[in-house]
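A single protein chain has been removed from this complex, and every other one stays in its place.
Here is chain A:
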């Protein structure tokens, strides 16, 4: 009987050992790629995001009640770093994602990176300038500029992508030309601008770097999928470093104020936890 118990304990030890082995970081090898998933989970302050939540609107720091009808943004150029500073840049052709709040499936950006333990992730909110000037044949998938005026993420008249689109409704929006003359009380934020082809203009490309050490590093291994779960707090669009009220800026597109809103992007992203 004792023998059997001893054996069992041994087996238990062995299995736990093998699990420990799994946690040993493999050597960094750029040809040994595994899947890493990055989840962009939209929230509004302390609440989850529900589009058109007219029954219970959200409130920003200015005390304005609002609902959201459309939230879409590009995440691109994902890079991951290890504690020793080794950094890996995801193959650029596979590093463009359009997160669309109306389609839950789009919240995961799945990329291939070498097996390893990552303590830091960085990405661009928007589309880099190089891709913004590339031949049309390189603009496939989410970068296809064929979307409609309503849902598209491309400015045809001023060639370039809309990096971040957020629309919604608030009673504070006026009915005159400075607000929404259609009387629908709609606010619209279409933020883009990659710096211009030849002549310089506004550049709202923002690189966001998120430290993963506090909420959990990403242990990327083949055969399983590490998921970096990020909260994207849309309330920070209004309440961030450059806070503003909907009443004062109900519609911001290609204009100088757009840079203030882009300045709030970095503060929106918060690492909640990692599922390894």
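Following the convention adopted for this analysis, a residue touches a chain if its C-beta (ideal position, glycine included) is under 8 Å from a C-beta of that chain, and two chains touch if they have at least 3 such contacts; residues count from 1.
Note that in this section contacts and distances are computed from a predicted model.
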For this session: Would you kindly match the missing chain to its UniProt protein name, picking from "Carbohydrate ABC transporter membrane protein 1, CUT1 family", "Aldehyde dehydrogenase iron-sulfur subunit", "C-type cytochrome" or "Phosphonate transport system permease protein"?
Result: "C-type cytochrome"
Seminar exercise, completed: Touch assignment to the omitted chain, from A:56, A:146 or A:214, lands on A:146
For this session: Kindly state which of the options A:202, A:247 or A:266 is in contact with the chain not pictured.
Result: A:202
Problem set entry | Full-complex contact with the absent chain, from A:46, A:105, A:135 or A:176 | A:135
Exercise. Of the residues A:156, A:175, A:209 or A:241, which one touches the chain left out of the display?
Worked result: A:156
For this session: Identify the residues of chain A touching the omitted chain, counting contacts across the whole complex.
Result: 133, 135-137, 139-140, 144-149, 152, 154, 156-159, 196-202, 254-256
